[in-house]
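All remarks here apply to the structure that follows.
Note that one protein chain of the assembly has been removed; the remaining protein chains are unaltered in position.
Moving on to chain A:
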Amino acid sequence: MERILFYILALIIVIFAIAAVSSRKMLRSVIYLLFVLCSIAGLYFLIDYNFLAAIQLTVYAGGIIVLIIFSVLLVHHIELELELAKPLKQIITALACLVGIGVILTTIYSYDFKVIENDTAITTADVGSKLLSYDQGGFILPFEVISVVLLAAMIGAIIIAKGKQVEKHENKRIE
């Protein structure tokens, strides 16, 4: 049962990943990408890691894809189609992709996977206490670093959005 589900999800991921890069209509590629991301969430559900699955849905499907769609709506007209790249570029990209696939496949096949007989699902409480623990194996430092980075990004966004107003204030001060 789970094996069948895995193959179905994997098939969806592969098909829509190819469709996402080969479609010449921008919004359609975004939707294909959405299907890929949702199927990845499905994989997480399959291995009983519900928390990560929900994160995948909220952050990628609900957040990033909505933002991408939003920007596409702003710049893209319904009749436009993306241009085909020049042959030379196509060949270079294909080579780069092949190298990438090669690297990933060799890593996967050289790694010695161990099957862990562990049926207990990881609860959100575990994730939370691990994130805030400062003992061995705790994640408090990366957690705090990411918070600071996000804060900086938010302040930066506000400064950019307010742009001219901030400059005016500074000019006044100089005068």
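One rule holds in what follows: a contact is a pair of C-beta atoms (placed from the backbone, for glycine too) under 8 Å apart; a residue touches a chain by one contact, two chains touch by 3 or more; residues count from 1.
Methods note: contacts and distances are computed from a predicted model.
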Leaving aside the chains on screen, match the unshown one to its UniProt name from "NADH-quinone oxidoreductase subunit H", "ATP synthase subunit alpha", "ABC transporter ATP-binding protein" or "Phosphate transport system permease protein". "NADH-quinone oxidoreductase subunit H"
Just name the one of A:Ile78, A:Ile108, A:Leu141 or A:Ile160 that touches the chain not displayed here. A:Ile78
Tell me which of A:Thr58, A:Ser147 or A:Gln165 is the one touching the absent chain. A:Thr58
For chain A, enumerate the residues touching the unshown chain of the complex. 1, 25, 27-28, 31, 34, 38, 50-51, 54-55, 57-58, 61-63, 65-67, 69-70, 72-74, 78-79, 121, 123-125
